[in-house]
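There's a structure below that I have some questions on.
Only one protein chain is missing; all other protein chains are in place.
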Amino acid sequence: MVPPEYYLVLSAAIFCIGLFGILTRRNALLFLMSVELMLNAANINLVAFSYVWGNVTGQTFALFTMALAAAEVAIGLGIIMVLYRNFGGVDVTDATTMRW
Amino acid sequence: MTTKPQLKLGSHLVPGLAAVALFVVMAAAFLTASFPQVQGFPADANITASIGYAMFNLDFGDVPSESFLVAFIVIAVALDVALDGTILLARRESGTAEGGLISDGGRRLKQTLTGSETDETEGEN
Partner (left out) sequence: MAGIFDFVPAIVLLPFVSFLVALAVGNRMPKGGAFAGIVATAGSFLLSLATFFTVSQGQTYNQTIYTWAQGLDGAVTLEFGLLIDPLSALMLVIVTLIALLVHIFSLGYMNDEGETGLPRYYAGLGLFTASMLGFVVADNLLMAFMFFELVGLCSYLLIGFWFREPGPPSAAKKAFLVTRFGDYFFLVGVVAVFATFGTAAFAGSESFPHLAEQALAGETSVNTFGFAAETWFTIVGLLVLGGVVGKSAQFPLHTWLPDAMEGPTPVSALIHAATMVAAGVYLVARMYGFYALSPTALAIIALIGGFTALFAATMGVVKREIKQVLAYSTISQYGYMMLGLGGGGYVAATFHLMTHAFFKALLFLGAGSVIIAMHHNENMWDMGGLKEKMPVTYYTFLSGSLALAGIFPFAGFWSKDEVLYETLIHGLGGSPILLVAYAMGLLAVFFTGFYTFRMVFLTFHGKPRSQTARDPHGVRWNVKGPLAVLGVLAATTGVVNMVPVEKLLGIKGIDFLHQWLDMSLDGLTAHHYAELTPYSSAYIGGEATTVAIGAAVSLGLAIAGAGLAYVLYNVPEPTEHTDKLGGIKTLLYNNYYQDEYQVWLANSVVRPISRGADKFDQGVVDGVVNGVSSVSLFSGSRVRRIQTGVVSNYAALLTLGLTVLLLGFGLLGGWFQ
């Protein structure tokens, strides 16, 4: 029996690694990967609590999250293509037109 | 010749400190919190089958669950929409040189019309 705290700390660690990537990288593709990490951190939580409560709802949700992650990546890749076309690169700091 | 990945340190890592701080706070929160007794699954339960039944609102699973038929359908639609959206974003228009959607806030149109190269948006500094 692994206590739930361990799962939670693992999930927090993965989430923060993903976040770290988003905060320090400028490449849009790396952004997508980091977001994947963060989503999977959430999945770890879902599965862990599914086990804690003895109920498969959390696991089912984790499946849905993966499906949505696929959708997100699909849209994200499309956006990155547009970004590349309009700004000549995939550096997210170039695309600053949507401000004040 | 292959290059090894190199750790690139520098000031661009400073924002990452926020992520580290968040991790510290979250870890502190988790480790100080108390959790209920872990119930676990029965040893002979078929978890995968239970998930499958739960997705289709069938009541044959060994492990209790909510029913997810509507969510399943909605996710299916969402995936479909995402696929179409991606195609829409990525398609290159055959007639125009640019193609696709222009999402640069009108910058290129403005340059075309005024001929000026500089971006005169207020407060650009």
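Each chain gets a letter, A and B, in the order it is written, and its residues are counted from 1.
Convention: a residue touches a chain if its C-beta (ideal position, glycine included) is under 8 Å from a C-beta of that chain, and two chains touch if they have at least 3 such contacts.
Just so it is clear, the model here is predicted, and its values are computed rather than measured.
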> Of the residues B:25, B:58, B:73 or B:88, which one touches the chain left out of the display?
Replying inline: B:25
> For chain B, which residues touch the unseen chain?
Replying inline: 15, 18-19, 21-22, 25-26, 28-29, 32, 123
> Which residue numbers on chain A touch the omitted chain?
Replying inline: 19, 22-23, 26, 31, 92-93, 95-100
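Simple rule for what comes next: only the chains that are shown with their structure count from here on.
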>> How many angstrom lie between the centres of chain A and chain B, each centre taken as the mean Cα position?
In response: 5
> Where on chain A does chain B make contact in their complex?
Replying inline: 1, 3-5, 8-9, 12-13, 15-17, 19-20, 23-24, 26, 51-57, 59-60, 63-64, 67-68, 70-72, 74-75, 77-79, 81-82, 85-87, 95, 97-98, 100
> Where on chain B does chain A make contact in their complex?
Replying inline: 12-13, 15-16, 18-20, 22-23, 26-27, 30-31, 33, 35-36, 38-41, 47, 50-51, 54-55, 61, 63-66, 68, 71-72, 75, 78-79, 81-83, 85-90, 98-108, 122-123
